[in-house]
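Here you go, one structure.
Here the complex is missing a single protein chain, while all its other protein chains stay put.
Chain lettering (A, B and C) follows the sequence in which the chains are written, and residue indices restart at 1 in each chain.
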Amino acid sequence: MSKTMLAVVKPDAAPGAEIREVKVPGFGRNDVLVKVKVASICGTDLHIYEWDRWAQNRIHPPLIPGHEFCGEVAAYGDEVTSVKEGDFVSAEMHVACGKCLQCRTCEAHICQNVKIIGVDADGAFAEYEIAAKTVAITGCGPIGLFSIAVARAVGATTIFAIEVNQHRRQIAKDMKADFALDPSKEDVRAIVMEQTGGLGADVVLEMAGHPTAIRTAFDIVRRGGRISLLGLTSKPISLNFSEDIIFKGITVQGISGRRMYQTWYQMTALLKAGKLDLHPVITDRIAMKDFSKAMARLKTGEASKILVYPNGMK
Amino acid sequence: MSKTMLAVVKPDAAPGAEIREVKVPGFGRNDVLVKVKVASICGTDLHIYEWDRWAQNRIHPPLIPGHEFCGEVAAYGDEVTSVKEGDFVSAEMHVACGKCLQCRTCEAHICQNVKIIGVDADGAFAEYEIAAKTVAITGCGPIGLFSIAVARAVGATTIFAIEVNQHRRQIAKDMKADFALDPSKEDVRAIVMEQTGGLGADVVLEMAGHPTAIRTAFDIVRRGGRISLLGLTSKPISLNFSEDIIFKGITVQGISGRRMYQTWYQMTALLKAGKLDLHPVITDRIAMKDFSKAMARLKTGEASKILVYPNGMK
Amino acid sequence: MSKTMLAVVKPDAAPGAEIREVKVPGFGRNDVLVKVKVASICGTDLHIYEWDRWAQNRIHPPLIPGHEFCGEVAAYGDEVTSVKEGDFVSAEMHVACGKCLQCRTCEAHICQNVKIIGVDADGAFAEYEIAAKTVAITGCGPIGLFSIAVARAVGATTIFAIEVNQHRRQIAKDMKADFALDPSKEDVRAIVMEQTGGLGADVVLEMAGHPTAIRTAFDIVRRGGRISLLGLTSKPISLNFSEDIIFKGITVQGISGRRMYQTWYQMTALLKAGKLDLHPVITDRIAMKDFSKAMARLKTGEASKILVYPNGMK
Partner (left out) sequence: MSKTMLAVVKPDAAPGAEIREVKVPGFGRNDVLVKVKVASICGTDLHIYEWDRWAQNRIHPPLIPGHEFCGEVAAYGDEVTSVKEGDFVSAEMHVACGKCLQCRTCEAHICQNVKIIGVDADGAFAEYEIAAKTVAITGCGPIGLFSIAVARAVGATTIFAIEVNQHRRQIAKDMKADFALDPSKEDVRAIVMEQTGGLGADVVLEMAGHPTAIRTAFDIVRRGGRISLLGLTSKPISLNFSEDIIFKGITVQGISGRRMYQTWYQMTALLKAGKLDLHPVITDRIAMKDFSKAMARLKTGEASKILVYPNGMK
């Protein structure tokens, strides 16, 4: 096995990243060394690349980013029993402490001491319990787009995708949203109300983190419905608690990370059963050297999910 | 409006039924008179026709049976506000008392004083919360067959239909069950275990009411899984509580009737969204005069759901 | 039976109310006429009395207010079967339409067309599923105080009552809150954190509707915990969605009205079993003529729940 490998490296506390030759990491007796076959780029990676305020507070360069991948087991420690060399694997990158109240009561995804390999916790896309329901999704980044496919697979009846960027709206249509609405031009509330017999949407997945989108979420959810908040906001947002939450009797749920490991089992089952076609979201496949170009395409919204092949594209 | 109409009538406490001219019923100030366009035949109707032990205990002839239908509003009482003449409607035939504890706490479907127009309570076919789950259905009468379509629509990954009658297995395949197994010839447990990675099915819907099918249900459900019992049994069945329920930590749920009215909203939503294709279950369309022939076809399993047109077949 | 009776009447769109002689109301064939024995005064009645902005928008005088009471059946219509003359009764004052989606799916308490006899919907005090949990209550008006008793009865381990008014804090202690904290003088967050091993409260019931109290609610709820919002707010409140809801993975639930009729069964069961001592909350018992004095005592917080005896105090 080679002693070195190529990697995307963020060397300093500044925008950008470099492709560098680095040491292959060592591994402990419970660890598995994985040779990455394909990685994909998350919005978080773009934050790190651009070195925005969030990244400045959170990231301590030098760092090799990336937390979405699959690959082959290259080697493993003495106490590993669940995989063997050559196995095709991915990994849960949230490392929960296993000892806090949340970890011990099925809420490891909001562990008090969670560490994220690569960087830190990002959004979740699994939304269940939506059979025979109408679902609206505000914000169609990759997570929003994936959630269209999941909603479709688990029996949502009408799916409204709400997104200002035209590239993303097109992908939303390709993912089989029933409506891909442009809130800058269309009266989203009127359309949702008309299509739901004046009730509003049963479930709203807020994936934008933008004040206008959040406002829309509260406007279109039906009485007794549910809003799941996933899009991170950068500043406080004003809300009329009486009108927006109490009188409507709605439930607002903050979603951080994913339930470990139910979500792995659920996605595996849906993928194996051929219920999820995620291809339209994967807009680009690149070699690692083109990392910076990929970042530019992400910013315009032309690219959605980008796959990075560290070892060539086959 | 005509004063009389043709009807299927069970005149006496004996097998069979007749087509007779009867009076059009009157209606009170809160009632709606519906001109039936199509009715369908339920297993219960066959019990009444055949005059089996259950029917002998339950039914008091003369009776016009039939509790599944659609039609047009022909007339209505002074206090009716929700429909008007000509509306195309169906009806909830369970009439719950509205005053008992169950009625007042969202369990009207098991009302202590329920009356069923036409006859009495029969099984339900709505099974939700099964997204990304493996589902086994023991017994493929019409309700079992419909439940395949529902399970498919709400995201079940693998569906096992288990049925001895070959006609019914064929319809199960047409309804898109992944496996249509013959328990008289195939090792159902071995197949389910192999297809679920040795775990067993997440959910089993027992629709047969036969001791062998019930035994199979307990054998193939996974640890921590759920069995919903819908098929009525005629005699006691022996069960090993420790091995079958306790050590496996399963939940067994008796299902009688349907949750009113959630199930109407759910079915409406799935049908409107084009998620349910129920055509394969509808094997026969008959004029009312052929009622007795239909009963014969039901008994062999050649017919599944039969539609009856009282006023001609268009 | 007398043709007239005394009543508290709000004659005009202005502050105040009068005691007047009015006609005993008639009743329809499904109605029950109740002779009120004791009524109690709700915060809503104070709003109507004071004629604040909410009342100006909502109330159409002349009106006889009052929606909390018990009494005896004096007479009833032809179709009434569930009570007879002399029965001691109370009444559900939310009149739901029975026909909308919410009504038909166990959410009649947020019926789209709800009418409230007396006036309109106010908060709920039933909070279950809190066995073995730590509960914080922000705002100790009558509903907040009752919720202390309920939380105690259903197994809450530590109860924090948070309230600026000293009279109300004293009643909170009498209701067996473990801590009655004054947020204007004490560091509520520090105390809750210390008492919960640094976790925060499992459940927070927000009953104040005041921006500071709402801020406190979000500060003291634990990761994965729940905030139930009952206190009505009069203006928008600013919230940091990322920090306050998403990263903590909490659930925020708007509560309007009470689930009908589960809450009646639950309260009846707890009261019959002697699990709820509500006496400390009942601070005043008055004759109807002293209605205005009672309103003054409510405003200072000296009075909490006031019982009004229209027919003398025994």
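Here, a contact is a pair of C-beta atoms (placed from the backbone, for glycine too) under 8 Å apart; a residue touches a chain by one contact, two chains touch by 3 or more.
Bear in mind the structure is a predicted one, so any value in this text is a computation, not a measurement.
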{"item": "Option from B:Ala7, B:Val164 or B:Leu230 whose C-beta touches the chain left out", "value": "B:Leu230"}
{"item": "Per the touch definition above, residue among B:Ile214, B:Met267, B:Val281 or B:Ala294 touching the missing chain", "value": "B:Ile214"}
{"item": "Which residue of C:Met93, C:Val154 or C:Val281 touches the chain not shown here", "value": "C:Val154"}
{"item": "Residues from chain B at the interface with the omitted partner, ascending", "value": "101-102, 107, 109-110, 112, 121, 199, 209, 214, 223-224, 229-230, 232-242, 244-257"}
{"item": "Residues in chain A touching the chain absent from view", "value": "82, 99, 101, 104-106, 260-262, 264-265"}
{"item": "Touch residues of chain C, complete complex, unshown partner", "value": "128-134, 153-155, 157-158, 265-267, 269-270, 272-273, 275"}
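As a working rule, only the chains that are shown with their structure count from here on.
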{"item": "Where chain B and chain C are represented by their mean Cα positions, the distance between them in whole Å", "value": "43"}
{"item": "Separation of mean Cα positions, chain C and chain A [Å, integer]", "value": "42"}
